[in-house]
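My structure is below; once you've seen it, I'll send some questions.
With one protein chain held back, the other chains of the complex are shown just where they sit.
And then chain A:
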Amino acid sequence: MSSQNKDSASSTGSSQEQQKPPQIEPIRLPTVEEMRGQDIWNNCAVRSVVSGVMGGGLGLFMGLFLGALDNPLMQEEMTGRQMFIYQAKQMGRRSWSSCKAFALMGLVFSAAECVVEKARAKHDTTNTVVAGCVTGGTISARGGPKAACAGCAGFAAFSVLIEKFLDRHA
């Protein structure tokens, strides 16, 4: 088939001789390592743990940044060194709690989406909606059923938006 392509390319005109005819690659079946890698990545537990770790890292940096922005309450009484220690402790506390929250969010979302997609055997936005609803519900489960419903709806809408944005760009 590649020879036919070359013939048609050369017959279109001698002025296009500088252009190389498009190379057709032969069909390449996946190797054993590629299949094993795909199997590992398709495993729900592995995927959710990796997502949780990534969410934790993101939460760490976000918490550091937001913790640095907060001002201490008692600004008059402390010396410079005390203010520095207080600021550092506050940043650490804030970043750790944010890290935990984001790690939990990533873990639950990824696990829910993986399980739902495997069960439905379809790649849709419904998977994202259900996973977002489960995540929002678990995060705001302490406020009662109404807060859980609101969290579910809000997080589902947010995750659908993020998915559409990522699909458009990548």
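The rule we apply is simple: a residue touches a chain if its C-beta (ideal position, glycine included) is under 8 Å from a C-beta of that chain, and two chains touch if they have at least 3 such contacts; residues count from 1.
In this section, contacts and distances are computed from a predicted model.
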Task: Options "Large ribosomal subunit protein eL6", "Exosome complex component RRP41", "Par-6 family cell polarity regulator beta" or "Mitochondrial import inner membrane translocase subunit": UniProt name of the undisplayed chain - done: "Mitochondrial import inner membrane translocase subunit"
Task: Which residue of A:81, A:122 or A:169 touches the chain not shown here - done: A:122
Task: Candidates A:19, A:42 or A:82 - the one touching the absent chain - done: A:42
Open item on the list: For the chain not shown, which residue from A:114, A:131 or A:152 touches it across the whole complex?
Closed with: A:114
Task: Absent-chain interface as seen on chain A, which is shown - done: 38, 42, 114, 117-118, 120-124, 127, 167
